[in-house]
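To start, the structure itself, in structure tokens.
Apart from one protein chain that is not included, each protein chain of the complex appears where it belongs.
The block that comes next holds chain A.
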Amino acid sequence: MSVRTLPLVFINLGGEMLYILDQRLRAHNTSEDNSEKGVWSENDRRIVMNDIVSTLFSKSFMDELLKPQKLYSHRTMKTVLTRIAHTSIMRLNPASMDRLYELMVMAFKYQVFLCPRPKDLLLITYNHMDTIREFVKDTPAVVNHVDETHRKIIEVYSSLPEGEFQLLRQTLLIFFQNMHVRVSTFIKNKIQNPNGRFVLTTSGPVPHGTDVPGLIRTFDNKGKEVRRSEFPTGGSYTSPVREGSFELHGQRVLRLGLNMYTVDHPEETHTSKIPSVKADDSPNLLAKEELNLLARLMGSMKVDSVPRVETRFRINLFNTDQEEEQAEASGGAVGSSFDVINIQAMQDEQAATQLAQIAGQFEEHAEKPETHSVNKGDDLLAMMDDL
């Protein structure tokens, strides 16, 4: 399948993450039991957004993503995205991070599923980037990072043929397969059914480059049209709307990828799983290839010196602390638990370098017997858990 998915995955999932965090950060302490420590000031919010955006769009991280490589498991994606979120002064408990990840993935799944043409995946990505630019518009240095990344994406993806974009889209759809988490804002807006499936209408404008269905044309041996007839389509389709812009700035026209969340409506981010769907049963051991990618991505993340603050601001994606704890206890939170107290920048860099070194050793000792590398894999996983 496609080897070019990672940049689009991280920009779009990262974008959705920022939309949700932005909503949470703007909400005036809406938790029922006043559990969120203090109200976030405008300044705090700006710092958090700037930190996350500058990490996500850092040159070293993007360069790593742009290398041709496979799309691995949700576990790896979630680990890297959590790390990105925690480069800011904000903290999320595992249960909240799990819910955040579910929201991000369901939103992106919706956008990919309904994407009119495979190439419109780029417009969805640019919508995310345009909104992200707005979040950090007061910090030109960070805006620059976003612009640079945007230019690179244009350079790499603009000339891909439609068939390649469809392969990319199919790869993403396999990644999202079997996820049917119900998101309350989607259900409210009637874009998702109560069974978790997205609504696909048989009406509306056809994608750019497609003709409205219903016409049969017959030709003779000389190529002259000899008959036209129509057939009932079972839908009500209309002509395509104008094409969106694929430039650095411009009207995207397509609305997929824009911020679906509104301020002061935290209930929008409520989710519920379908009881019958079984949980992700991916094996505990990540294959060597995947561990390599994880180590490289973590190592490439640029961690700017984070101010030594004693208290970290916590974001809760549930209504109360109690609810969050219950979600965690019921096994909702899979994977490592994070230290809520300080993680200093220095340690991060060290840890990241160590990870990269271990990854390097994997590549040198590729001939070693499998049991040995499995043990190393366990070490690497344990290290990640400590971060």
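Assume contacts are C-beta pairs under 8 Å (C-beta built on N, C-alpha and C of every residue); 3 or more make two chains touch, one makes a residue touch a chain; residues count from 1.
Just so it is clear, contacts and distances are computed from a predicted model.
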{"item": "Which of \"WD repeat-containing protein 54\", \"tRNA pseudouridine(55) synthase\", \"Trafficking protein particle complex subunit 6B\" or \"Transmembrane protein 17\" matches, in UniProt, the chain that is not displayed", "value": "\"WD repeat-containing protein 54\""}
{"item": "Given A:S41, A:S158 or A:T202, the one touching the chain that is not displayed", "value": "A:T202"}
{"item": "Among A:T139, A:Q166 or A:S184, the residue in touch with the chain that has been omitted", "value": "A:Q166"}
{"item": "Sites on chain A contacted by the missing partner chain, in the whole complex", "value": "1-4, 67-70, 72, 113, 116-118, 161-164, 166-167, 169-171, 173-174, 177-178, 180, 193, 197-200, 202, 206-207, 209-221, 223, 229, 231-235, 237, 286-290, 366, 370, 373"}
